[in-house]
Each structure stands twice: as C-alpha cells, then as structure tokens.
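Showing just some of the chains, left in place.
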Amino acid sequence: MSESTPNPAYNTVRPTGRATTELRPLSIETGYTRHAEGSVLIKAGDTHVLCNASVLEKVPSFLKGKGQGWVTAEYGMLPRSTHTRSDREAARGKQSGRTQEIQRLIGRSLRAVFDLNALGERTLHLDCDVLQADGGTRCASITGAWLAAAIATRGLLQQGLVASNPLIDHVAAVSVGLVNGRPVLDLDYIEDSGCGADMNIVMTGAGHFVEVQGTAEGQTFDREALDALLDLARDGIVELVAAQKLALG
Amino acid sequence: MSESTPNPAYNTVRPTGRATTELRPLSIETGYTRHAEGSVLIKAGDTHVLCNASVLEKVPSFLKGKGQGWVTAEYGMLPRSTHTRSDREAARGKQSGRTQEIQRLIGRSLRAVFDLNALGERTLHLDCDVLQADGGTRCASITGAWLAAAIATRGLLQQGLVASNPLIDHVAAVSVGLVNGRPVLDLDYIEDSGCGADMNIVMTGAGHFVEVQGTAEGQTFDREALDALLDLARDGIVELVAAQKLALG
Amino acid sequence: MSESTPNPAYNTVRPTGRATTELRPLSIETGYTRHAEGSVLIKAGDTHVLCNASVLEKVPSFLKGKGQGWVTAEYGMLPRSTHTRSDREAARGKQSGRTQEIQRLIGRSLRAVFDLNALGERTLHLDCDVLQADGGTRCASITGAWLAAAIATRGLLQQGLVASNPLIDHVAAVSVGLVNGRPVLDLDYIEDSGCGADMNIVMTGAGHFVEVQGTAEGQTFDREALDALLDLARDGIVELVAAQKLALG
C-alpha cells in the first residue's frame, strides 16, 4: 500500500479511528504466573487473556498405551470481564454452548501444529481465561495459547523429556468482518456487535488455513466479500506470528 | 462439464464410486409425523434426519414485548444411529459440546433467511433428530429444517396468522473436503473420518454465504484448495435448493 | 364371540369407532436402521416407536466376571412426538420420573424372558425412541423391543457367539382401561386422557404375567372390573404375540 497517497484504510468506518487493515495494539507478557509450565498474558487492545499451559503426565483414556500425546484447551471468562456482569459458569453448573464451542476450537487449532507422537504420552492442557473482554477473545486465546504451548514444549526439550520439538509450526488467529459493508481487521466489541458478517481465521506460520469460520447472522455475504476478508486476515496473521516470534526470543 | 470427455470427477478416490462432484441420493418425505406444524424426513444417502418444526406462541424472555419472533433449533442423535452405540445425552445429563455447536449452527443458519418481524411474537422451534448417521448430519439437518420451517410458515400464512411470508429465501448446507488431496462433495462417514480437511458450507437460494466452517485437524490447506472446495459446495447447494423447491411443490 | 349376533364390543364408547376388544392396526418394519444388531419400527395406530437392540461386549460392574449377561433398556420421546412440543430431556439435563419408570419397566419385562447365563458376559441394550405418540408408547416399546431383541439374539446364534438361544419366550404388552365405565383394549391418547382407570399388562407367549400395573387416579375400581380388564388384555396379547411371530418369519 503506497504511503504517498491517502491511505484508504484510514476512514471513519471504525469508531476508534483505527485503519481497517490495522491490528489493535498487541502486548505479550510471558511468565505471568509462576506455577504453569507456560504462562502468557496476551493483550489485544482491551481484550486481555491469561493463557496457561500445563504439562500433565497422563493422556485421555482413548489414547492410553498408544505412545502419543494430546493437546486440549479450556476457556472461561471471568464474570466481570464483560461490560455487564455475566453469570459464573461454575455457579450455574455448566459451561455454555459458546464456551464449549470456543474451547473445542482452541484445542483443534493447537493440535493442527503439534506432532502428538513427538509429545509422548502426556497432555498439554491449555487454559485460556479472559480477564477483560473487548471482542476477539477466542482469537487472542489461540494466539496466546500457542505462546504458552511453545514455552512449555521448550521446557520439555530443555529437560530432555522429548527428543524433538513436538510443536511444528506457529498458529495464530484473528477476526475480520464487514462493518458498514467494508472489510475490517481485528474487530473490537463495538464493531463485532454491529457488523453484518464476521469471520475467525486461524492460520499457521506457513500461511495455511487451520480454521475458517464465517458467520452471517445479520447479513449474508458473497464470494468477493469472502475473498477480501480472507486477504485481510492473512496479513493480520503474518503480523501476529511475527509478534509471537519476538515474544519467544 | 463436458459429457463427451471422460469425467475427471469419476475416479477411484471415493469408496462408493461416486463422482467427486456428486451428491448422495437425496430423499425427502414431508408430513412424516402428524403433530408437528412441519415435519420432514430427509435422507442424504444413509444419513436420515427427522426435522420437525413447532410453532410456539411465545418468545424467549429477551424478546418479550418487542413484536418480533425467534427461530431456534435443537439437535440430537438417537443412541444407535451410529456404528457403535453412543450414550444417550438425556441419561448422561448433558448435551455434548458437539451437539450444542451443531444446534447453534442450525439456528443461526435458519435465522439468516427469516424476517423475524414478519413472524410476529412467536417462536419457530426446529428439532433435528438423527435416526441413522453416515456423515453430514448437520448439513442434512439444515437442509431438512428449512423444509420443515417452510411448511410451518406456509401454514401460518394459510391460517392468516402472518401477513407476509417470514421466510425470505432458501437455505441449504453441504459438506466438502479434501480426500487424498482431492476436493470431494458431500462426504459420507468413511470419507469424513479419513479426510484431511473438511468444510461445512451453508448458502442461501441467492447463492450467498451464511456459514463457512472449515477445519483442518489432520492437514492444513491453502487458499487454492479452499477456493476449489467453495466452488464444489456452491454447485452442490444449487442442487439441494432445487430439491427443496421440488419437495415443497 | 358369536359373529351372528350384534357384536357388543362395537359401540359408541370409542371415538374412532373401534370395537372395545379391538387392537389398533399394527405395523412392524424390521431392519429400519442399518447399524443396530436388531432394529424395528413398530406402529400401533398413530403410536410409532423405533426399537433398536445393541449387543455390547461388556456388562455392568455388578456382573463382571460372573459369566452372565444383562438386558437393559432406555426410552425417550422426540420433543415433537406429542401434540404439543415437550422439552428435550437432554437439554433439560435429566430424564423425567416418567421416563425412568418406563425404561425400568421395559428392562424388567425383557429380562423376564431371557436366560442371562445363555447370553454370556454381554449386554443387550434396547433403545426405544418414540417418533410419534398417540398413547400406549410403553406397551408398543415392549412389544417392539422384544422383536429387536429376537433379531439381535438370532444374529448371535448365527455367528456362533451363543450356544443356545438366550431368549426363552415371547413378551408383549398392551394397555386396557375403563372408558365411561366400560373395559376397553389398547387405549389411544384421547381414551387414555379421559379414562378413569388404566392398566398396562405385560405377558409372555405362554400367557403368564410379567407385569401388572393398574392405576386409578380418577376413579377407583373393584375386583370385577379388574378381572374384566385382565381378560381383555390377555386376548390382546395373544394377538400381539402372533404378530411378533409373523414379523420374525
């Protein structure tokens, strides 16, 4: 995109004045808590997610004795991470459908870049807990969980518990959507609430798709719009993967 | 596709000999049960789903007094619809994450083609129960639920309970996936289990996307593969919408 | 009953004009689904129940290592099998007392005609799912479950997995009740709702009782009425057992 002409991505479409192609400010703090084998506080703008990776020396029963590991995830939002207080899922006695959908997505996304045989018969359990929410919590969870997983697997390598790195590529996620008909990157809560169609895209460091989830509750979209959204997401994910590399050192 | 040259879609890639571009035989029986306002038994090959639409003269509490209606869905599999018996969710005391994910998808897909104001302050409740499963149950559920909804709304029109048809377009769904690296339409269970990446695509009669859900647990995929899968899905959905029209008479 | 005199069983007592001694039209379709070891769709008038028998190579923990098998049942109604939609038990998170009572009855009834030692250390799990309800679903479930069980045990014999047939007699069930003070056979929903007292009778092919369950919420009944109801049920069950024999071939 040429710098000498007015940047068409800067316009009035976004309440915060961000460019349509611009990620929110990203902040990554590793070692945020001390007990987890990998711990990362990721902040995408006002969305803050604590991602902890636990190494458990056991596997689910369907994998016992098969010599391979497992990667799974759980997700939660603190009751007052949101604008108005939500019920505590532990008090209600069950996780919502939304919560289960998100934690299944995080798990699948991480497993796509894991060599479960190289992991050995152990489980990497990723806990993504939203401390503060402003849209895009599932994407921030995936991007942050990858970092927590990377720190945990580096520990396994350093302790000689695995012979080779079971983590074979980066994985990161970003949302895109049509706001007032224009493709926009990395929606915050206000944009997400108002947008006609939104997608969550999960990609590897190699630029391949892991998950493509587009939903049009308010407004269906055609192939051209889909293509524009996929382009936008690809560029955002390149930036996120670069940030992961920087944070890992 | 030219008929005079060998059809490249016919090949050894599919266990059943189906062409890669070929839907499973589709059978639709309306009026399958007598109590529901709309009742459809849809068979996509060996996947059989009973879709019942109920008209309820109430709305969820968040819509009370707003003069608009709601469309929602529930999904279930009979315990022995599958190759080996699954636990009954009612006996286990909760719906699985997969079940909740699917019923949320069906509800969103149907709402995308509904004018909820035209529906009035009532709920259209869609129950999709899988009697026999062979892959693609969520897609068959959406295609069948649309028909059950169409029959139920036709009834509302005939009884003068709504002034105009709240159903503004068709919606249908199909799965596509990469089997041995080749794009294939409408996966059955064997194909689904073995495929690297699969997508569920939900589109309107106008050819717009409602949901795009692609997952690569075994094998990530690039943009070119994604494009081929989307093309394949579009053609399949054109056929499904034609079958819906035929079934409605 | 003499054919040359007016049949006193034909009268105005029944809304449908059926004789008081007449079963509803019975239809039995074997092999209704393809995965279950025994699958039967039984229709008693407008009551339709899908009965699937699954052979599971395990037994409940209280039987482990005892060399004997087990027979158990689960029952469910599709939400819109009824005149008005009922809540889905899986969504509510528990089975109702009525559901549990019925599935315990089906299990006991089937076990009464099983030689659990001959079955060997495996479980026959019967799933009775009501697709459409018009009264008498528990009785149709028992009659249909016996057929599904018979098909499944025939399969065990043919595969040489059991040395002798673990199924030692027929079992079938029918409801009877007092409608306007007159004994009536095989109540449909309208009759059941309005009747003073109703009984569910389960008998073997040899004409012995397995279960006798009579309830008088609206109107208590004396010994004479009880005797008349038991006579009526016995005749009905003779017919049902004949139909089971025919269906098995």
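Think of it as A, B and C in the order they're written, each chain with its own count starting at 1.
Simple rule for what comes next: a contact is a pair of C-beta atoms (placed from the backbone, for glycine too) under 8 Å apart; a residue touches a chain by one contact, two chains touch by 3 or more.
Quantities reported herein were computed from a predicted structural model and do not represent experimental measurements.
Undergrad: Since all chains share one sequence and 3 are shown, how many copies form the whole assembly?
TA: Altogether, the complex is made of 6 copies.
Please note the rule applied: only the chains that are shown with their structure count from here on.
Undergrad: Which label fits the chain touch graph of this model best, line, ring, star, complete or other?
TA: Here the contact pattern is a line, an open path with two ends.
Undergrad: Centroid of chain A to centroid of chain C, CA atoms only: how many Å?
TA: So the centre of chain A lies 52 Å away from the centre of chain C.
Undergrad: With chain centres taken as the means of their Cα atoms, state the distance from chain A to chain B in Å.
TA: 28
Undergrad: Please compute the C-alpha centroid of chain B, do the same for chain C, then give the distance between them in whole Å.
TA: Here chain B and chain C have centroids separated by 34 Å.
Undergrad: Provide the list of chain C residues touching at least two other chains, using ranges where the numbers run on.
TA: Residues 93 of chain C each touch two or more of the other chains.
Undergrad: Would you tell me which residues of chain A are touching chain B in their complex?
TA: It is residues 94, 97-98, 100-101, 103-104, 108, 111-112, 197, 199, 204, 206-217, 220-223, 226, 230 of chain A that touch chain B.
Undergrad: Can you list the residues on chain C that touch chain B in the complex?
TA: 33-36, 39, 46, 48, 50, 52, 54, 56, 74, 76, 78-85, 88-91, 93-95, 99, 125, 127, 129, 131-133
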